[in-house]
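Working notes, structure below.
Of the protein chains in this complex, all but one are displayed in their positions.
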Amino acid sequence: MQELISRAKELLADNTVARVLGWRAGDLPYNPEAAYFETPESLDEFVYDGFCGANLSKMMIEASKLEGKTLVCLKPCDTYSFNQLIKEHRVDREKAYIIGVGCKGKLDVEKLRKMGIKGIQKITGAKLTDDCENLEIETIYGSKTVSYKDAMLERCHVCKGKEHMIYDEIIGESKDTKDADRFAEVERIEAMSPKERFEFFQKELSKCIRCNACRNACPACSCRRCVFDSTKFDSAQKANVDDFEEKMFHIIRAFHVAGRCTDCGECSRVCPQGIPLHLFNRKFIKDIDQFYGEYQAGADAESKGPLTSFTFEDVEPGIVAERG
Amino acid sequence: MYKIKKENLKALFQMISEKQDLILPVKKAEQTNFALWTEDADVDLTTLKTVKSGKDAFFPQSETLYTCVRDGKKLSVEPEALREHPFVVFGMKACDVKGVEVLDKVFLSDPVDTFYAARREHGTIVAMACHEPEESCFCKVFGTDAADPVADVAVWMIGEELFWKAVTEKGNALTESVKELLQDADAADEEAVSKEKEAIRTIIEKLPYTHLSLEGWDGNATEEKFNSPVWNELYKPCLACGTCTFVCPTCQCYDIKDYDTGHGVKRYRCWDSCMYSDFTLMAGGNNRTTQLQRFRQRFMHKLVYFPANNDGMYSCVGCGRCVEKCPEALNIVKVIKAFEKQGGEKA
Amino acid sequence: MQRIGVFVCHCGTNIAATVDVKKVVEMAKMEPGVVHAEDYQYMCSEAGQSKIINAIKEKHLTGVVVCSCSPRMHEATFRKAAEKAGLNPYMVEIANIREHCSWIHKDMEEATKKAVILARAAIAKVNLDAPLQPGESQVTKRALVIGGGIAGIQSALDIADAGYEVDIVEKLPSIGGRMSQLDKTFPTLDCSACILTPKMVEAAAHEKINIYTYSEVEKVSGFVGDFTVDIRKKARSVDMSKCTGCGVCSQKCPSKKIPNEFNRGLNNRSAIYIPFAQAIPNVPVIDRENCIKFKTGKCGACAKNCAAGAIDYEQQDEIVTKKYGAIVVATGFDVIKLDQYDEYAYSQSKDVITSLELERLMNAAGPTKGHLERLSDGKAPKNIVFVQCVGSRCSDNRGKSYCSKICCMYTAKHAMLIRDKYPDTNVTVFYIDVRTPGKNFDEFYRRAVEEYGVNYIKGQVGKVIPQPDGTLMVQASDLLDNKQILMEADMVVLAAAIEPNKDVRKIATMLTASIDTNNFLTEAHAKLRPVESPTAGIFLSGVCQGPKDIPETVAQAGAAAVKAIGLLAKDKLTTNPCTAKADPLACNGCSQCMNVCPYGAISYEDVQVNDHGVRETRRVAVVNNALCQGCGACTVTCPSGAMDLQGFSNRQIIAEVDAICR
């Protein structure tokens, strides 16, 4: 982190960049927030640790409109989103100075809460310079040691790898934290009967409060005006009127990002109701891989997406019924 | 005071729900929210904070106001019936109850919101003391005592028993209706409850936000706070999602919309969020066009405008849900602290 | 709110017999926006149209719904009527209660219910209609004819005679097509070459006609009035401007064992060759696959012997890109492959031949110089059996379901010619039915039976068995006498089914012209627009549209030409106003729509916007209305719904869905 701060100060000082987009230390051990730093002094509040899960690429849409370059800290998986945004002309590569920051997996405080940990006062072991094997947590109700892995966000268990897809320089070490099959959960659901699947999603989606956090956090959902906020499709934004409508919102959202979603996992991370929204995106990704060949959105900034291209021999929609 | 063994709670819930609807924290797909009790509901009284507060019981996320039915070229209007069936909300915390007090200020003052008033009239609140308060809690800042909730009935969950104290007339009536399941509490029980209260208060003193200062936040601070440059940076990570407003026990803004049923229209209202770009959008445009303005609106409303109109009452109760749920780790505490810090720097 | 008039057509009894039109009127009156509804016997009639016109004027209608036949039939009619009354023609919607309702449902109550719903959907759509203004596009005054057979030649000549430039693209080295392979033509027995050659010469000599032989259409873009076509001129390896057509090269060519396609492979040709004597252009082509020079680098005999120095081994394929206003497809036909019909021993015996091969055997310029002889031993056949409907009118999937139409007549011709020239030859024809509709056709067939003694047997041939002595044993059934026949023959002639040229699918795809399951091009209307493709600016000439004989082909070629001329005569076309349109305030500038646009109609511009007080420069999509054809691919690709299709807007389609589902 210190290296990152010093480098940022240098770049600010020599006017290479006009501002730094990173994280500011929070007032609890686990709640840093995304922030801009415009002076070297302000960087004293800069923090980068296991709780800096937010994907900052989407903020570069606004930052691209500002005067001068913005130094942005992107984790390996964030760089996929950035590439995809370049492809869609939503960010300006020339306005970004990308520091690829190291990542050893990002943490989910909800996971700690699920373990019954509450009254958190201090957490050690979450710095990038730590070995990130265990977390020591002090709480009002006593101390606990938790395996780092057990507190990781879902997305880190299916890590896309420690390589940055786009960057100007890299600071800090990364670790491939993958220890699960990306499609295992999708496959588990596919194996259920239609009735079980319906019930599973009904149960999950009935929790949805239409806060739109999933959409607003999603780097692929970069629409200036979402269809669900406009009258273009006569679609509701603020409340679901019937249970199909709440499904419709999530299906359409996943459909609109199909072939563009990099599987960054922000949707599931931000959902206040813990709905595994990434399952929708993964399902599309799995189908795309299977039907049209493996495709990773954001691996580059040029290729045509799977839904804006085709081959003469594509499978017919009937495959869905045939597959059973 | 009465008591009941934890193992008999199911029988208690059963008995309540025979005559009334019973709404209480139920775990579904790993999340706990207030929901209607059913035989097979996974009741969860240990999770301190339900994701959404219990305000839905009185002010649902969406509700029909009236229905227009079209028959040929004739239209008829059928107003939605007001709540008449009694119900019990079980397991609200002191802060949530305080939240209802805030809502009362809005919906029960003139002009009275009849839908809300009917629910308030027919609803009985059983509030539960907070056994183990958490780091995001700051109810004490707003004068709430989490150890001794003020509602129709107050309950404490200690060990294998639940202690029950009726506070109001409604509370007495409810107590009467389930009395056969309740045992009288003795002096030792009273002692246990006092100890529990003490323990809760001790923990609360240790919580990081308990001593948050609200100095400078009152109904007279409009100009100073509104024009502060602090907002310029503060709002930036805000996603403009509605999480904070939808989990908040006091947010009361709603939108009114029409749903085309194919044979007419249902006019319904649903929660709105001041974080949304079309909040208060009118035919002539929007008076808040930037996220900065919308973000500022939320906190100014909670800490300045509301107290200005309601004898100094804040419309934040310190439940800490926004602290836990904001996807970008922004919240009202950070706002208050940012102003405090800026003030300190100035001085 | 619109003021909508609903007009329900009885279509005589076509609709009114199954749909209670009064009820539809009554129900329509209940719908929002409807201020007028009435029914009439024939809405498309003059009187019906004036009802619409009067109602628009009197009731100040802003939208019209006509419940009638398919919009493909009368949408244009009713739009014109609306226009006459001063209403924007795009404020008219059709509820198809005939093809999609009264004609397919029997129960009156059910059909009426459905008609009401269809009307309701159309009313819902009109409620959201907006007036549209068509634009204009230029017409390139030149036609392209694909295929240089009699159909293509005739179309080209007719268009050229009207004063427009025409290009013919023929993939073979010479124009002439199937007709040039025929010997005589029914029912007049004219010599095919004698009547075709003058046409070929006329086409070649016509100052308005430009012929690209040994060339293929490679790419087509654009739309009616303004097609851009890439034509691949395959390397002929002979300089057309130098060649005198003397033919010495072919004589000197050492590679002479190549099956002669023109003679259906019944004899051989050299690697450098002119396909037939009357070929146009009379210039040889080197078949590079079989040329020793191209295969080994050695030889060069043709170049050495060419006095004109016309041989050019270095010649390359050339792509010519030209613009056309209209395209006539005249790709013709071939006979089917017979590998599915092994029972006729076609692959086992040289003496089992197809009728087209017989044409070549009987032609004086053919492999036997016109002597009818067995290909196995050169002897004159004494007993010839004709088998009809080989692969035609098939109910299984071995052959074609349709009647090839020409076989009955050419078989009668063949039988007659053989009996005429070789009276001691016995000719037997096995048929399922003899179909002879056409001027002088039945008379012709009867002459074959009555005057020439051709033995017609109604029945099917089950099997042809080659015998050790070289003869053929024919097993057949006689359906009229109800008996099995075993018959000795020394030649069997199969009337193989005809099918569209195998390249037509590729061409249809390039033209976006629709095609049926048999690969025949689809006409815009089976009866009323038989020579037009549903794709504007594409016209159909000859067998590519369906089986037909020479006079029919020539007639259709002329008709296609007239349609093309009608198009070329216009200076400008009005364009379809149902084009895509981007809302600059909702557009993300993400380029996804551009990626799926088949016409390159979408580009991006940086524009200044005022988005509810936020002023900024944004990259937004802009649609070129002249290029956009209104498919709507972009509208679905656009996640924000910024891109919408005028006339078929998102909200309109949703309104229709709602109206149907409610």
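By written order: A, B and C. Residues from 1 in each chain.
Just so we're on the same page, contacts are C-beta pairs under 8 Å (C-beta built on N, C-alpha and C of every residue); 3 or more make two chains touch, one makes a residue touch a chain.
Heads up, the rule we're going with is that contacts and distances are computed from a predicted model.
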item	value
Name of the absent chain as recorded in UniProt (options "Cation:proton antiporter", "Sarcosine oxidase subunit alpha", "Malonate decarboxylase, beta subunit" or "Hydrogenase iron-sulfur subunit")	"Hydrogenase iron-sulfur subunit"
Residue among A:S81, A:T139, A:S174 or A:N240 that touches the chain left out of view	A:N240
Which of C:T188, C:T509 or C:N610 contacts the chain that the document leaves out	C:T509
Selected from C:I195, C:M240, C:L585 or C:I654 as touching the chain missing from the view	C:I654
Residue ranges of subunit C at the interface with the undisplayed chain	70-73, 96, 98-101, 103-107, 110-111, 113-114, 117-118, 121, 505, 508-509, 512, 514-517, 522, 526, 534-535, 578, 596, 598, 629-633, 635-637, 645, 648, 650, 653-654, 656-658, 660-662
Interface with the unshown chain - residue positions in subunit A	186, 189-190, 194-202, 206, 227, 233, 235, 239-248, 251-252, 254-255, 258, 280, 283-284, 287-288, 291-292, 306-308, 310-312, 314-321
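Heads up, the rule we're going with is that only the chains that are shown with their structure count from here on.
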item	value
Distance between the centres, which are taken as Cα means, of subunit B and subunit A, whole angstrom	30
Cα-centroid distance, subunit B relative to subunit C, in whole angstrom	71
Subunit A and subunit C: spacing of chain centres that average the CA atoms, whole Å	53
Interface hub residues of subunit C, defined as touching at least two other chains	none
Per-residue overlap in subunit B, given as positions that touch at least 2 other chains	none
Residue ranges of subunit B touching subunit C (in the complex, touch as defined)	72-73, 260-263, 285-286, 289-290
Residues of subunit C defined as touching subunit A within the complex	583, 585-592, 595-596, 604, 611, 616, 619, 637, 639-642, 644, 650-651, 654
Subunit C contact footprint on subunit A (complex, rising order)	65, 87-90, 221-227, 230-234, 256-257, 304-305, 307-309
